[in-house]
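The complex is shown incomplete by one protein chain, all other protein chains being positioned as in the whole.
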Amino acid sequence: MRFARYMGYRLVTALPVIFGIIVLNFLLIHLAPGDAASVLAGESGAATPEYMDALRHKFGLDQSLGMQFVTYVSNMAHFNLGYSYRNDADVSSLILERLGPTSLLMLTAFGTAVALGIILGLVAATGRNSWRDNIISLISLVAYATPGFWLGLMMIVIFSIGLGWLPTSGFDTVGAGHEGWAEVWDVGRHLVMPAVSLALFYLALYARLMRASVLEQTGMDYVTTARAKGQTERRIMTGHVLRNALLPIVTIAGVQAGNLIGGSIVVETVFGWPGIGTLAFNALQSRDLNLLLAIFFMSACLIVIINLAVDVIYVMLDPRMEI
Amino acid sequence: MWAGFARFARNRMALFGAAVLLCLLLLVVFTPVIYPDDPFKLVGPALQPPGGRFLLGTDTLGRDVAAEIAYGARTSLIIGVGATLAAIVFGAVAGGVAGYYRGRTETVLMRITEFFQTIPAFIFALLIVAILSPSVSSEIIAIAAVSWPSIARLVRGEFVSLGGREFVQACAGLGASDARIIFNHMLPNCASSIIAVGSLLIGTAILLEAGLAFLGLGDPNVMSWGLIISAGRAVLRSAWWICTFPGIAILLTVLGINLIGDGLNEALNPRLRER
Amino acid sequence: MVDEPPLNKLSRRTALALPLGLAASSSTIFSGFAKADAPVRGGTMVMIVQPEPSTLAHYAVTAGNIPPIATQIYEGLVTYDWDQNPQPNLATSWEIAPDGKSITFKLREGVVFHNGKPFTSADVQFSFMEILKKFHPFAPLLLAELVGVDTPDEKTAVLLLANPAPYLMKALAGRDLPIMCKSVFEGTQILQNPSANKPIGTGPFKFGQWDRGQFVRLDRNDKYWKPGLPYLDHIIARFIPDAATRSAALETGEAHFAGYSAVNYADLARMKTNPLLDTTMKGYEMTPALSVLELNAKHPPLDKKEVRQAIAYAIDRKVILRDVMYGYGKPATGPLSSLFKTVGFYTDDVRKYDVPDRLDIANKLLDGAGLPRGANGMRFGMHLEVNSFGEQWLRQAEYLKQALAIVGIDLTLRSEDTATWLRRVYTDYDYDINEPFLSQGVDPVYGLNKQYLTSQIRKGVTFVNDSFYANPEFDGILNEAMREPDHDKRAVLYKKAQQILAEDCPLVWLIDVQYVSVFNRKLHDHTTGPLGTQQAFERAWLET
Partner (left out) sequence: MSQTVLELEKLTIALPPGADRANAVSDVDLVLRAGKVTCLIGESGSGKSLVARSILGLLPRPHVRVGSGRILFEGQDLAVAPQDKMRAIRGAKIGMIFQEPMTALNPLHTIGRQLDEVLRIHTPLGKAARRARVLELIDSVHLPEPGRIIRSFPHQLSGGQRQRAMIAMALLLNPRLLIADEPTTALDVTTQAQILYLIRELQREHGTSVLFITHDFGVVADIADEVAVLQRGNLVERGTAGAVLGAPSHPYTKALIAAVPKLGPPAARPANTQPFIVEARDITKTYGTRGLFGGRVTRALAGVTMELRRGETLGLVGESGSGKSTMARAITRLLPIDGGEILLGGADIAKLSRRQLRPVRKRVQMVFQDPYASLDPRQRIIDIIAEGPIIHGTLPAKAREEAQALLGLVGLDASAAQRFPHEFSGGQRQRIGIARALALHPEVLVADEPVSALDVSVQAQVLALLADIKARLHLSMLFVTHDLRVALQVCDRIAVMKQGEVVEMAPTAEIFFNPQHSYTKALFAAVPGGTWQDRKAS
């Protein structure tokens, strides 16, 4: 029961935060000069003022900022994320379309990065200052320092054009109409390179964090106590140190999960991956504000949920924390 | 302080980082001597492969890629260091005030910090550059705007722990003003962790700048590594060198800065020392 | 709803590029392969379109990336042969009244829209009067004279004109004035009609599916009025944001066709050496375009003609052609593209700026205009707005900065995204020099009127006379030429117009752009007319 009340409390307190985010985002975005109508007209090579006014009216841009805000908030209240005039589609359907590929890319990239990072960090920390430690540290630093898009471009040159092993871009082989396993295999082949270029950065980060965290825990008194009990080094590491060392990693992973959407814009652009990142970038370029606001709103909700999840995991992991 | 410097010197990796940075700084200082004229100047036939007259070849307009990288180093450092300094100043003040005064001011400031982190960092940077239209200063502001929250959280944590320490209470007992306590006592004592995190931030700032320029949002009048890569990106297949060399330059610089950051961290925070 | 052919019927081999060894083995296959002449039915053609269109309603948005998809679905009354003469399409024959004030079209029998509705004169009337006249961006120019459409019977439509409109006959193709189905639009908000992204037309292909950010799939129209056509089962338009990745897609055989310079000029040299691919410059005769510099006459010293001419002299167009366009195109000589030579409107008998001693002339002109060099060798400073519609324009801007520096003009580049750029140049006029890319349409009326007529100085409207050029004598010539039914008289007037403009130099004309298509050798009969990618691929077919 307490758990449900706690969750309820957290969600209720999250609402004003999200509302605040919507308001601030709305104001922020309207600072960008130019509007969707002028972009559409610009792209069409010519437009009469009447045509532009018709567009502005259609987009509701002719109303005052206050009015636009009121309509926007009332739409949000009815869970209607608004309409993307530029793409002539409902914003929610646009985002849902892109949510699949994005979450696939995020989960594989971030998932493997965190998992592998933890393992590498553990291996490096246990072999402190041995060759293992130095090599892992150096590799993770090089990976951390490599610009993701540059790596992506290089991988395309090597793996798809040079060796022809992997497709250059896209979510799957368009028009090939695979079904079932063939589709999974096809998407998998397209996923490899974008996931690797996105994952490398986070892999390095978590390897370093885990190494520092494990080193800090091995110095603690309870480890000496465990040794005094006659426990083997390996079981001390798995039974005692690991779980304690994971606590800070969970919080940092929570904070970073929110940034995932943004971070992938560059990788999505290089690999033509139909993710939320490029959707947001194009929406910004074409001043498709309804779509952009919806993406910010979605990422804000995602972050609030992730923070909640992190706190719950933290409470489960660490008995000292009560709700 | 000398003990810290000795520890730093013993750390082989940190020395390698220092060496890389030293070469970079020398490059930046001597660039006008080595390449006197403007890097944008057309000096040879386009798309010349490396070797021969141009060590690293020429780009799509026939400009010397080596000169571009040399001048690009200056921009990337200016933007990297500038954005980091701005982020440190802004973050330290926000984090410091929140950590020192606690209570309502702390919750308000921390809410603001969290708000900045709800918008995905890169999109937020793009938004700011779009609002201010691309230029070196707008890039610095954008990168600083997405980096200061991490500094704020760090400084707040340090101030909260320092606040409880007895030497701070002793100063309060002497009748010291808040400002004196914050600037003479608390900031110097968390300077070491700020330096360590700050140096890592410079690396991320340079990567962010490259990302912005790669998407065409860099300052067109200023030569930067991101600009060279975005120019070379279209001809990646036929002129691989235009993209490759600036990429390596970014990699080495960020690697060097991180190694120094790690070295500083270990040298200044002894408790992470050999156990 | 349109029935959807089951996709798995597709033969896998043609559709899926074999990943391993395709590039390597292809050279051996082709050398020994006799050129198959009989078209093969079936298969899916994958073409690259860049960037992804915002909508498919090209009756309301005329961006260049929409027609390659839309013209497979919507058709026009006529189409054009290689000599740009109108040929029967939805109209079997037509007759222009002696006074040029009406054009009677005999419509084709047995044509059916994709939704099964028969094609009649009512559709033509509705398309012209309710849709194109009201919402087509070029209507103020192309349909200015159109006052009504008579439909004496189901198979006859008569366009009624207030004045003769000789240019209209050149603009009746599906790309410029498409024919829509009346029943789809009647009684709805035209701009909000759902068919904007699920078009229904009479063309060889029907709309299939649009996955935003990935592809649009068009399916074969089995009831197409041309017997036995089209050959292909599907056409897929893929959207790949990264230029290098687009080239790679062609080289690995994932895509068969990329028109409208979707592939970066720099890669074309390498593409040619690839045995799998070939390039062509044909199919762009009716899409002339110029890359120009617009000079803001309201910002001194650009109000002085000598200064504008000096800028025109200072630029070496051959360098731009070589390093920015990689040799594709020609240096521009005047306000009209040389492609109008075939129809006799183009003349190069104008002031020449591409002369050997151009730099001396430029310096003399600037000294004459009272602009001496300062201490740093610079006369004055200017801002150049970098065109945000593609990568090569930043390269061009960087070259211009070097070129103008030689004659003492200190250029500062200013780049921003599309929205800011359009507002700054066409609404706020807050610019000195702008480097836009002007498409010139099918008739000088389109290219010259909107750019140089005094009446076309209209705040907030994009790609019109924003350089404040106002020359009454020139306006008279253009207005006269617009209504002159006799072709030769129009030619004389336009030659005079080009000479005046070259002298006044309100704009600096840089390059007469040459688009290029890159295609897989297995794809045949894709470019079948002067509109190239902007007309139907009904005769295109793929070797198996």
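Just so it is clear, A, B and C label the chains in written order, and each chain counts residues from 1 on its own.
In the analysis below, contacts are C-beta pairs under 8 Å (C-beta built on N, C-alpha and C of every residue); 3 or more make two chains touch, one makes a residue touch a chain.
All figures in this text were calculated on a predicted structure; none of them were measured in a lab.
Of the chains on view, those touched by the hidden chain across the whole complex are A, B.
Only one of the listed residues, B:66, B:85, B:112 or B:172, touches the absent chain: B:172. The chain not shown here touches chain B at positions 165-167, 169-176, 180, 185, 188-189, 274-275.
Chain A meets the missing chain through residues 2, 6, 9, 220-222, 224-232, 239-240, 243-244, 317-320, 322-323.
Note that only the chains that are shown with their structure count from here on.
Interface comparison, B-C against A-C: more C-beta pairs in contact at A-C. Rounded to a whole number, the gap between the C-alpha centres of chain A and chain B is 22 angstrom. Mean C-alpha positions place chain B and chain C at a centre distance of 45 Å. Across the assembly, chain C contributes residues 242, 244, 248, 416-417, 420 that each touch 2 or more other chains. Among all residues of chain B, those that touch two or more other chains are 130, 133, 233, 236-237. Those residues of chain C lying in contact with chain B across their complex are 242-244, 247-248, 264, 266-267, 269-270, 319, 322-324, 386, 388, 391-392, 394-395, 397-399, 401-402, 412-417, 420.
Only residues 40-42, 46-47, 60-62, 130, 133-134, 216-217, 219-221, 230-231, 233-239 of chain B touch chain C when the two sit together in their complex.
By the touch criterion given at the top, residues 17, 20-21, 24-25, 28-29, 31-33, 134, 137-138, 141-142, 144-150, 153-154, 156-157, 161, 212, 215-216, 218-219, 255, 258-263, 265-266, 269, 277, 280-281, 284-285, 295-296, 299-300, 303-304 of chain A touch chain B in their complex.
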